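Each chain you see keeps its place in the complex, though not every chain is here.
Letters A, B and C mark the chains in the order given here, with residues in each chain numbered from 1 onward.
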Amino acid sequence: MLSPEEWGIVALSLKVGGVAVLACLPLAFALAWLLARHRFPGRLLLDALVHLPLVLPPVVTGWLLLLAFGPLGPVGRWLNDWFGTTLMFRWTGAALAAAIMALPLMVRAMRLSIEGVDRRLEGAARTLGAGHWHAFWTISLPLALPGVLAALVLGFARSIGEFGATITFVSNIPGETRTLPLAIYSALQVPGGEAMVTRLALLSVALSLGALLVSEWLVRRTPAERLRRGD
Amino acid sequence: ATAAERGPVVMAAASLQEALTAAADAWAAKGHARPLLSFAGSSALARQIVAGAPADLFLSADEPWMDAVAKAGLLRPGTRTTLLGNRLVLVGPASGRLRLTPAPGFPLAHALGGGRLALADPDAVPAGKYAKAALTALGVWRGVAGRLAPAENVRAAMALVEHGAAPLGIVYATDARASKRVRVVGIFPASSHPPIRYPVALLKASRHPDAMGFRNFLASREGRAIFARYGFAAP
Amino acid sequence: MAIEIDVEKRFGTRTIAACFTAESGLTALFGPSGAGKTSILNMVAGLLRPDRGHIRVGGRTLFGADVDLPPEARRIGYVFQDGRLFPHRRVKANLLYGYHLADPARRWMGFVEAVAFLGIEPLLGRWPQSLSGGEAQRVAIGRALLAGPEILLMDEPLSSLDAARRGDIMAVIERIRDELRLPILYVSHDRTEVDRLATEVVTLNG
């Protein structure tokens, strides 16, 4: 059904999207928590910074990544000096680009859920002997779970669709950075490539439908949803 | 994979995709490791090279971006050469009957009727810059300047004609030739615009032993023949 | 173990103040609606920070000049006026939340025992949202007791229970008061409840 090359592209997209979303998750949650729960000087600036990848055209984000993480960029040089590694032309770079593009969406979804958590329940947990962190893990986080799941779905979908920042940052290398959108772009460059484009686009849709099904299944297992169904 | 198994990394303008892929296949058929071809806009590629991308060869769709890389001192001296040429053509939908020969003062505005002229962004994209130069030289730029549909690249401009959004478009001959949904309405005189040239050069950062060999293969008679099959002209 | 409380807290233009010492036993807080009873319990629990004053329980300072123990270090059991069961945990998990966190040596009530006298055995597998008012209240009492606290705060714990249940639970509270000698701060508007349970009554003015 799929050619080995197509399988390769799908596998790469899954790897890039999965790694991007999972690696981004803790940072995104921390940011969401900070923005939802704390008032500090510079909060608005941080909020704006988080939104940046949404506001800038992806190509600009890719260019900024190139400037920072390229072999001559400050972070790129540091990575090379200390770890002997580079993100240029690597799927890890594609994952970085996808993660940065997904960040604003993930932060917002989780922030909305965190803002909805009834803090009095955290107080109740504390009186029962739970420390700050225990209350967080057992009360706040589970209650914010719908937002975390929404963030995963949004982030994964965004990663699967990410094009501009990726091609600008890590170029379009088959087997390494040519994810589905880049393959679609390549197919679009070929006159009469519409059939190929359609095929690849349907693959993208299938992937995200899969992600959606998984998240729907997970949501059904969260207590909030079981409550709603009156289990 | 070792460097030798992986083949050199070639960064090439997206419009070369089909032809260069065929050339790479031919090269690989000779027993060489297949080059890794990365297709994107020339500007994106040039920026990656300037930012230190570990690539071997650069094929640009126009001279200025190759110049930019050269100015950054990143080309292997003596390896730059002009690989290909191309022609600029006026296209319309395949179903139309219009014939229009681009010549000084030709009635382009009239032929557009109420529609727009699709072309690559004349301020930015090479194909658009050539088109602007040609129309200016032929004295019709003023008449159509307010009725342009500047697209992201040549293929997108052609798509506008293919889908009936624009009655006419200016694209490369190679693109027009490959699409069944448009037909060439007229060919721009080569003298009406600066020569369309695709330069190639080896990058200073290149470490791959095959890189120079592949460059030479592309510039060889055999390589040029492959490009000619896809409608590219000799420079 | 004596409770020594002297606190003050402002809400806008309104000031809640209380100053009393209660010997071991059950101290009933009495006063009209809005007098500040819940606020005082919250301050003892560490959920509301007094503007000034101190709170000492059996020699331990919970709050003072430069002490402000976090709630989890105060070893209190708090039955809230509004239940506050964890909506994402079943009844059993709610009950065991504090139980598992408590030092086993300090627990003074077993799970089976609590479930039995509260009559909540059939509810263990249920979600809190589906409980009736009185059922939720009994679970909340059980949750607080099972955490093995050293002092109990109870805010109208029996308000929506029928007479029979109320009697059962009052008997248990008496046992806790007399056998375990736990200090209890108890808010209630029911005279009979207070008359039966209280060793001391503190009256707050609205």
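The working rule: a contact is a pair of C-beta atoms (placed from the backbone, for glycine too) under 8 Å apart; a residue touches a chain by one contact, two chains touch by 3 or more.
Everything numeric in this text was worked out from a predicted model, so none of it was measured.
Novice: How does the whole complex break down by chain label?
Specialist: Stoichiometry of the whole assembly: A x2, B x1, C x2.
Please note the rule applied: only the chains that are shown with their structure count from here on.
Novice: If we look at subunit A and subunit B, which chains touch each of them?
Specialist: Neighbours common to subunit A and subunit B are absent.
Novice: Which chain's mean C-alpha position is nearest the mean C-alpha position of the whole protein set?
Specialist: A
Novice: Comparing centres built from CA atoms, which chain ends up most distant from subunit B?
Specialist: Greatest centre separation from subunit B goes to chain C.
Novice: What whole-Å value do you get for the distance between subunit A and subunit B if each is reduced to the mean of its CA atoms?
Specialist: Roughly 35 Å, centre to centre.
Novice: Which integer distance in Å separates the CA centroid of subunit A from that of subunit C?
Specialist: Their C-alpha centroids are separated by 44 Å.
Novice: Among all residues of subunit C, which ones touch two or more of the remaining chains?
Specialist: There are none in subunit C.
Novice: So which bits of subunit A are touching at least two other chains?
Specialist: none
Novice: If we count contacts the way the header does, which residues on subunit C are in touch with subunit A in the complex?
Specialist: Contact set of subunit C toward subunit A: 45-47, 70-72, 74-78, 80, 84, 86-89, 97-98, 101-102, 127, 129-130, 143-144, 147.
Novice: Enumerate the contact residues on subunit A facing subunit C in the complex.
Specialist: Going by the criterion above, the answer is residues 120-121, 123-132, 134, 138-139, 142-143, 222-224, 226-227, 230-231.
Novice: List the residues on subunit B that touch subunit A in their complex, please.
Specialist: Checking each residue of subunit B against subunit A gives 9, 11, 14-15, 17-18, 36-40, 44-45, 47-48, 51-55, 153, 155, 158, 175, 178-180.
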